[in-house]
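Missing here: one protein chain of the complex. Every other protein chain is in place.
On to subunit A.
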Amino acid sequence: MSNLAKIERDPNYQELVRRRSSLGWLLSAIMLVIYFGFILLVAYAPKFLGIPLGTGVTTIGIPIGLSVIVLAFVLTGIYVRRANSSYDVLIRKIVEENRS
């Protein structure tokens, strides 16, 4: 298991773990806040969501609800983009340096 210890000491590995887990948990927390914020709004302030936008019949609730859907997708996109551009590079380095 000396290879394991070597990888764990590798600064690239430490950077990967630090960056991936902080982003992953941060984005998860953001998603939780957004979704449960929306649910609490529905439960406690349904009339707020019923406020019309301008003079029409479309209410504030429509763009808010749709934006939770869109934000879920956007957050996923942010993670995937970050992972594709930087985590994969770090992983490749770690794999190459620790080939034994």
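Note that in this section contacts are C-beta pairs under 8 Å (C-beta built on N, C-alpha and C of every residue); 3 or more make two chains touch, one makes a residue touch a chain; residues count from 1.
By our rule, contacts and distances are computed from a predicted model.
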{"item": "Protein that the absent chain corresponds to, by UniProt name, given \"Spermidine/putrescine import ATP-binding protein PotA\", \"Putative D,D-dipeptide transport system permease protein DdpC\", \"Cation acetate symporter\" or \"histidine kinase\"", "value": "\"Cation acetate symporter\""}
{"item": "Contact set of subunit A toward the excluded chain (per top definition)", "value": "1, 4, 7-8, 13, 16-17, 20, 23-25, 27-28, 31-32, 34-36, 38-40, 42-44, 46-47, 49-50, 52, 56-59, 61-62, 65-66, 68-70, 72-73, 75-77, 79-80, 83-84, 88, 91, 94-95, 98"}
